[in-house]
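Only one protein chain is missing; all other protein chains are in place.
Naming follows writing order (A, B and C), and every chain is counted from residue 1.
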Amino acid sequence: MLSFIVRRLGFMVLTLILASLLIFAATQILPGDVATMVLGRFATEQALDNFRGEMGLNRSLVVQYGDWLFSFVQGDWGESLSTRADVRDLVLERLRNSAMLALVAFVMYVPLGIVLGVVAAIRRNSWVDHVISVGSLAFIGLPEFVTGLLLIAVFALRLDWFPSSSAIPPDAAFFDRHTLERLVLPALTISLVSLAYIARMTRSSTVEVLGMDYVRTAYLKGLSRSRVIGRHVLRNALLPTVTVVAIGIGWLIGGLIVTESLFGFPGIGRLLLFGIQRRDLPLIQATTMVIVVIFTMANLLADILYGYLNPRIRFR
Amino acid sequence: MGMNFNRRRRRLSTVVVLGGVLVVLLSLLVLGCGGDEDDTAATDETTEVTSAEGDTESTEGDMAAVERGGVVSIGAQPATNLDPHFSTSIADIMLNHQRFDWLVELDQENQIQPGIAESWESNEDGTVWTFTLREGVTFNDGSPLTAEDVAYSFDRLRDPDVGSPVVSLYEGVSEISALDDTTVEFTLSSSNPEFPAFTADYHSAIVNSEVEDLTAPGGGAGSGPFVLDSYSPEDRASLVAAESYWKEGEDGEPLPYLEGLEFIFSPDLGGQVEALRGGELDFVGGLTTELVDTVEADEALQLLKVTSNMHYVLHMRADGDNPAADENVREALKLGTDHQQLVDAVRPGLAEVGNGFTPVGPSYGDYYLEQPPQRDVETAQQLLADAGYGDGLEITLTAQQALDVPAIATVWAEQMAEIGVTVNIETVPVDVYYGDGEQSWLEVPFGITEWGARAVPVNYFQLAYAPNGDYNESHWESQEMADLTQQISNELDRDKRVDLYHQAQQLMIEEAPIIVPYFEAGLAGAAAELNGVELATDWARTIFTNAYMAAAQ
Amino acid sequence: MATTTETTTGRGSRNVLEIEGLSVAYRTEEGDIFPVRDVSLTIGKGESFGLVGESGSGKSTLAMGAIRYLPANGRVTAGRVLLSGRDLLSLSGKEMRSVWGSRVAVVYQSPGNALNPSIRTGNQIAEVARIHLGMSKQEAHQRMLEMLEKVKMPDPESVARRYPHQLSGGMLQRCVVAQAMVTNPELLILDEPTTALDVTTQAVVLDLVAELKQEFDSAILYITHDLGVVARVCDRVGVMYAGEFMEQGAIRHLFKRPLHPYTLNLLGCVPHFSLGPRRKTLNTIPGFIPRLDELPEGCIFAPRCSLAEPECRVAQPPLVRAGEDHLTACRRWPVVPTPAEHMDTITADLMQARGEAENRLLEARDVKKYYPVPAQGPFRKDKRKVKSVDGMTIWIDEGRTLGLVGESGSGKTTMARTIIGLVEPTEGTISLRGEVLGPTTRSRTRDVLRRIQMVFQNPDASLNPRQTVGQSIGRPLALFGTPRGEIPGRVLELLEAVHLSPSYYRRLPSELSGGEKQRVAIARAFAAEPDLILCDEPIASLDVSVQGSLMNLLTTLQAEKGTSYLFISHDLSAVQHLSDWVCVAYLGCAMEWGDAGDVLNPPYHPYTEALLSAIPIPDPDVIQKNIRLEGSVPSAVDIPPGCRFHTRCPRFIGDICVEEEPPWREGEGDHWIYCHHTFETLVEMQKETLRLADHDHGSPGVEVQV
Partner (left out) sequence: MSASVDTATATPVPTRRSRGETLRLYGRRLLRQPIATVGTVVFIIFLLMALFGPWIAPYGFEEQSIPDRLQSPTLQHPFGTDNFGRDVFSRIVVGARGIFLLGGTGTILAVMMGTTVGLISGYFGGLLDEILMRLLDVLLSIPSLLLALVLLGTVGPSLLNLILVVAVLYIPMIARVVRSVVLDLKTKEFVEAARIRGERDSYVLFREILPNALPPLLVEASMRFSYSIFLVASLGFLGLGVQPPSPDWGLQINEARNYLESAPWMLAFPALAISLLVVGTNLMSDGLRRVLQPGREDS
């Protein structure tokens, strides 16, 4: 088990390094001269040179990359080009908000998705299954910006149950009515896609487990249906779901970008979009790296959890 | 038996499933359309009501008792620069107007009123202007605002090394001196009868000479009614009421009535109006036409409106190897434009066509040269052919994703198609358009820029149409225009100025590489409880000094 | 339709299970099909009933239908099932649940899948005790340990704590049996419980079943396709074909004097030690089992029956009593020949007598193949090796067959893959006609590649599903220089050689049965006109009726073309039937090797002796020695020192076996044994057991097989 974790950690570090290279390359090499971009086309050659010297742009890319990575790891994420703010403070603050949103969404969709998936699998090919399966396919097909707009139209504008804008103040406390009610609609928006995704995955893994010999054995041992499902099926069927939930974090982040800008929620997704629209390189780099780190960590966690829950890996 | 039963059940479940799909999709449709029917009905009704009483601008109509306290939330695009001398975006302008004071202020008729300066006078030929400052005005940290600070502010504005966008506006100023604590004297190199109005430019805030970083929260950067409390880039800015602002309210206490302002940034106007309707915001400016309908339909909201000289400029870069460097091309594009259609499509009923190609609108009275533009497709095509584009011309129009710009671009592109010009529209975020990059407004070959209201029309000429203007987005190099601009600035005689203005407009109509689709009214949506807000003619300059929240009647 | 519900009856004791006229239907896309139609059987207390049939004959469906455990699309359409007089079909779902696991227990084919991978084995067994016996946790645990002891599980405490993946196949099957027996059920259904196991493990499990029968007195329904297994553990047997019983009877009657042509044919398909000389034709059954939606009129076996007459095709014959404890569904049972007569009619020499040893064709000398153990971490490389083949030497003469036998893990497949160049040997050389070959296919010339071909085990994977039969066979022809225009002609010739009609030319593999696919694979191998064909368990996954015909085909082709074979199998009887030479391998190393006649006659290497003793022989009169190998094959990573077989050897001597590698001993003729025992001592020891067996049986008329 330990060596398993160590190996996964090793892979994670490798992945992160490669990902950072990719991000660095995408943001630094492709768009051309940063100095021109920042100072404008009419800047004098002298000014450009000064800027490059100041920003260390005249060094080789390898050195620049090393330098960037080194300072990034040390927590120096640079200064935002468009706002002149300290990128780290900015990103971490937004990250906290996104985490709140993600948490609310998580609490909404993970249990519900699992329950729906299991129910659909148990009642396979019944109308319940069809409704859940087709419903989940339909929700997978609904982009967040459509669901979000529909939710706003119905729950904020028509029914006026929840605010349409989720602009929470930077220091908003989580357990606060004001904050929580602003999280409901965006969380719901993100949840629908992930909910559908989890339900589908849970269904298919449960269906697979239901077809296993040991389930047949369990039934023929005379166990009641609930005991078979609860004790013999779920234990194995939910194992892949652990991974799915982690991979779903990728969806969640994709959803955050759209949803946050839709609801005006000050999270990391909207910050990223802001950075991209302004070609704010340090901001893009830092935001992207943070998201990638979270994403890979979630995967690592899922791997470890999976390994821990799965005796076939735990006792090798 | 059993077999039949099972067969049927399978078919049944199929029907159920198909039904399920349909229900999901139909519910989508119904959610959208169902709403439409109810709402259109509702809209019609309320529009009637609002417009009935709305003709007299309702803000000051029936004044409720003033109540102190409360925070007003304002929706805006993200701010880009909190240094007032470098304001570019609407959010910058709006935010900085709450933080700073000006020597003179503009009223709703575009006339100058005393600000920090109590009074002003000039020598006979209008080359020396002396401003007398109000006593006892302090910056928000309590330090006194003196003539030194005024001199410092304008020196900073006109210093090319600092690089404020209005350097050219104050080119004529040769010296600024503080005669004593409350007297400041501007010496001009040539006469300028309208110089006080020049000090009203939205950049020309009076800043504290002791404060280095004008963008930092708190402190005494400015003397305005509100103090920047916290700033969270791309997210929000909080302002709190100044402790001892020099203006007094009805209750004899210092203004403002409000405890503070909250600017909430979001790039999407539609979302802002949704938030306004949901009560999350109290004020959203710069409404587009369709959002006007939405605001009017909502009883919890009010529509604020002001006539102004706000307009859009579709510029055609006239230098280098840009297509519009060819006079024929410019003329063709101008002739191909159907102004009235643009109004009807984009701002029906909320804008009027001026003379088509100048920034001088009807609101300037006799300065305005009335000469409606005429569309002439055939001549336009002929001109294009003369320019060698008989087979068609393809241009790229950069449009910021804000206000009516995408709509204007889309409609104009259609009009151009009729004269054989293919317009590729490239939309960019506002801050990219007003940023420093290649897609910025001063760089792109074709772009659409919104212009706020100015005290006097010559300001536009100086900034954007004289060859050395900092905002010469069309890169138009006309010596004649430069001369006319100079003459207008120097001419003391009003009749002669009118004549010169007309000459300049005539020149622009014929030659300037710009198209001005229309002049629009300033519009803002606000919560019905918000009182005391007087929209500035350039609505972005609206100051919330007198604003207060009171339960709607 | 048959109307009789006649069944054979058991030993006279009261019936535990009575099935009367049971029919089961499945709903499919094409409509209902009936995999089990109007079948009846009874099993008495303490009796074991063998349910035999080829795949698709409906035996599992019958059993599962009887205990009402059918997939969602299946249902019982007619019949009655009485368990100790109680009608199971009328029970509610809840009542049925109290029957399952307490009064009826089921053991399945693959023990690895039958236990929940994420629950400790002990808890799974104890669960039954808690639910059905109402025991407390403590009591259930105790009961579970008792049961594990009863199934002879070594160290039950520790086994109970482990997860299924930590146990070997044999141990798992014991756990499953223990779990089944917790409640001392009235009926135990064993559904191919040993099919997935090695022959040596199978023997152990079969012994266990036999003991359980004694101890528990349950009625046993034993489902299998293997007639030999039935002969070993069952009292009565029913032969199923396409959903109906063809014949039912006491085991001795039925095997000795089958009264249905199908049974007779099945028995003839299996190579049998008692059938005398090698290389005789094995029985074959023409045609196929009919599809359930296209059942023939009349007797369903008639289309494939050599005795069928027009009347057989008119009405389905009922099961009729043809003797004491013997039912048959054949109208013509009185004229069904005896096995001996039957053999005489079908048996013919497939090979002329052959001269003395020809040239040496292939020689694989001191071949070793080590694989690295997969790394456990990025920083920890495992230096150990999996020694798949650990110094094996074999050779094959021209036109002859070498049989390579051993349990799984003996390295026989790796050996074949090394010879053909799919796997690069770690050490050792392969030479063809004295010419040393490159280690991999890439390093061999086209001519060398042509001269060695291979036929694989899994017929479903051996043909490209996207290529027609013609393309598959034609490709080697084109590759090895047959002119384009002649290819179709040659393909047709090859098809004919493997007894497939020209209509197969355009078919895709999905349109072929397993046996047909294997024929195409053989044709493809012969298309290259090779000198040597490596046959890696080519018949293992086929039904017995097809196995026989394929073995016949291989023999005929060898006689015609003079091709040599390396025939790999875990099945000693198949090997002895086909091979001239035999090599017995264990853990990557040869244990015994020589002329087939010598190797398979005493004295044997102890390992060979155990293998032979483990083979179930479809003749209840044959008494086999009870030599059992305990445990499973050790890991190829940690090969035991000294004699690698010493950990399981029934003839273990002592320290010498642990400390010293045994010598190769040469016996009379061409016969070598890798053992510390001398030939003489082995003869002594093995004679002893033989005599015991003889004595026990007391019928000198039966030629003792091992």
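We take it that a residue touches a chain if its C-beta (ideal position, glycine included) is under 8 Å from a C-beta of that chain, and two chains touch if they have at least 3 such contacts.
All of these numbers come straight from a predicted model, not from anything done at the bench.
> For the chain that was dropped from the view, give me its touching partners among the shown chains.
A, B, C
> With respect to the chain omitted from the figure, which of A:V6, A:A19 or A:L69 is a touching residue?
Touches the omitted chain: A:A19.
> So one chain is hidden, and I want to know which residue out of B:D125, B:D213, B:D344 or B:E370 touches that hidden chain in the complete assembly.
Considering the complete complex, B:D344 is the one touching the chain left out.
> For the chain that's not shown, point to the residue among C:V39, C:C234 or C:L292 touching it.
C:L292
> So which of A:L9, A:L69, A:L92 or A:I140 would be touching the chain we can't see?
Of the listed residues, the one touching the omitted chain is A:I140.
> With respect to the chain omitted from the figure, which of C:N15, C:T42, C:T61 or C:S573 is a touching residue?
Once the missing chain is taken into account, the touching residue is C:T61.
> Which listed residue (A:V215, A:V245 or A:A302) would be found touching the missing chain in the intact complex?
A:V215
> Determine and list the subunit B residues touching the chain excluded from the picture.
Here the touching residues of subunit B are 14, 17-18, 21, 25, 28-29, 31-33, 35-36, 39-40, 43, 268-271, 273-274, 288, 290-291, 293-294, 297, 341, 344-345, 399, 401, 406-407, 409-411, 413-414, 417, 424-427, 429.
> Using the touch rule from the top, list residues of subunit A that touch the missing partner.
11, 14-16, 18-19, 22-23, 26-27, 30-31, 121-122, 124, 130, 134, 137-138, 140-146, 149-150, 152-153, 157, 200-201, 204, 207-208, 210-211, 215-216, 219, 250-251, 253-254, 257-258, 261, 272-273, 275-277, 279, 284, 288, 291-292, 295-296, 299
> Residues of subunit C in contact with the chain that isn't shown?
26, 28-29, 33, 35, 55-56, 58, 60-61, 69-74, 242, 288-292, 420-422, 441, 444, 446, 449-450, 452-454, 456-458, 461-466, 472, 475-476, 479-480, 506-508, 510-514, 516, 521, 524, 528
Definition applied: only the chains that are shown with their structure count from here on.
> Taking the mean of the CA coordinates per chain, how far is subunit B from subunit C in Å?
From the centre of subunit B to the centre of subunit C is 88 Å.
> At what distance in angstrom does the C-alpha mean of subunit B lie from that of subunit A?
38
> Could you work out how far the Cα centre of subunit A sits from that of subunit C, in whole Å?
Their C-alpha centroids are separated by 52 Å.
> Quick check: in the complex, which residue numbers of subunit C touch subunit A?
67, 69, 72, 97-102, 104-106, 108, 110, 113-119, 127-128, 131-132, 162-163, 165-166, 176, 179, 376-380
> Name, in rising order, each residue of subunit A that touches subunit B in their complex.
37-41, 80, 82-85, 90, 93-94, 125-127, 130-131, 134-135, 138, 146, 150, 152-154, 156-158, 160, 163-165, 167, 169-170, 261-264, 266, 270-271, 274, 277-279
> Residues of subunit B touching subunit A in their complex?
Interface residues on subunit B, with respect to subunit A: 13, 16-17, 20-21, 24-25, 28, 31-32, 35, 78, 80, 215, 230, 232-236, 238, 264, 266-268, 271-272, 274-275, 277-281, 429, 431-432, 435-438, 440, 443.
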